[in-house]
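Note that this is a trimmed complex: some chains were dropped, and none of the rest were shifted.
Chains: A and B, in written order; residue numbering restarts at 1 for each.
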């Protein structure tokens, strides 16, 4: 390929690596329970949305996931609520997380779908395992679409859409972040 | 253990095996759930003819459908040929249901309309009219849909009783006091909890006492008033009296408060000006419409055995579906005022999502505690030490006859386990009594 192609190909690589590093570092903050620092990775205007999956006829895909801003969702909120969740866990009196769960956030298949201006859109797959107390195990599996916005202090999550594959949640709680 | 020892109403104690014994669980299915009316959904989920959704009637999978004549049907979702569910979509619009196994087809009302090879090979042997989907008895009460497969059970209104009709109707009134004032928002929240279904029942029935479960969220402000605490009404200055209301003969229970005087609107839903204004107007309309009765604020309750509702600014209805003694599936319907502006509906919706269910900052701690308490119910040594329901024992009384609080019900003011005792007394009669 031409030198120019090569350069832009390498630029794409650098961006890919930056995004993957961002997601890995984010996962570490969550698994190490450094939730305050995690909040700093979220844009102040973040929309954090996890719809509920429904079983519908093959030709009605639009019905499959509950709609943002109008239907019931697992999560459909902004940074204010996310901050409250962090404050709740921090106190050691949020019994659903006291003692703390041991979580592993695994992010894979990161693919940058596009970048325009300051924003990068990335698709990924996740497996989040949460172990707590002696025997409890929860497994959360699905897909994520992130819009990352670049600012003076690097990338921030501007929008996160989380598609959880479960319909009836087989766990009692969703106390972990995705 | 002897069933007669399950409960000691005088001592105010209940055996832990009530929560952990699979044998008692099987009796519950037979004696508590089978002969009961169950909430299965709301008319706002069936806007057009042909609309349907899947639900549960106790343990039973059902289709709730609206047919060509606009009638609402509750059908056992199981083909009469080999049991296959003819409907496998959570929701949709259809003209009928075709079973994917051998192709028997049913109408929206459950009628068996089509049978492959009917003429050639059944030759009149198959009485088609007798082999439609099993139809439940249905009652629509101020927009809520109720069903049972028990033919001998009294009508739903009698099952509720006069007083509970009043309370359930009140629950379904919009913030302005108008009947059937709510609609369901799309998406039923469904999840499972590894605990016995009655931990939920007694919590919704009248557990004013578990504040300690929620100290983490009480530190924060999650309500609409902007005030610290999880409840909107925490902002209201008008003094009120908490009370537990129970129908001992039927097992239904209500958590409520009564304001000592007509309450002033204190912006308890003051999340934004628009929302604030809406609720202020509703508040006034409600006082005008209901007068003295507007002093009543229902917090929630249980229609026996497992239909739970919340109110007091969060109108939700939940089903606690028994899977086993130690596991329960919960379905939760979220309601918003039918005529409210979008901003109000959306504000309420966000409040529900951060409050209730597995992602709810409040109910997460309930779920954790119920799950842990279930382990205690399973302790073998523990079986020698019953649970304690003595809170405010001996302080209940018949509601003042003739007064609008009802005269079939009994009441305890302030924090109490009055409703739990009433719930379990009725429950134990069914489980342990002659059948």
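Everything that follows uses one rule, which is that contacts are C-beta pairs under 8 Å (C-beta built on N, C-alpha and C of every residue); 3 or more make two chains touch, one makes a residue touch a chain.
Please read all numbers here as calculations on a predicted model, not as lab measurements.
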item: Formula of the whole complex, where the shown chains each stand for all their copies; value: A x3, B x3
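Everything below uses one rule, namely that only the chains that are shown with their structure count from here on.
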item: CA centroid of chain A to CA centroid of chain B, Å; value: 33
item: Chain B partner contacts - residues on chain A that touch it in the complex; value: 50-52, 54-57, 60, 63, 66-67, 69-77, 81, 84-85, 87-88, 91, 93-96, 167-175
item: Residue ranges of chain B touching chain A (in the complex, touch as defined); value: 88-92, 185-194, 213, 215-217, 219-222, 329, 334, 345-346, 349-350, 352-354, 357-359, 361, 364-365, 367-369, 371
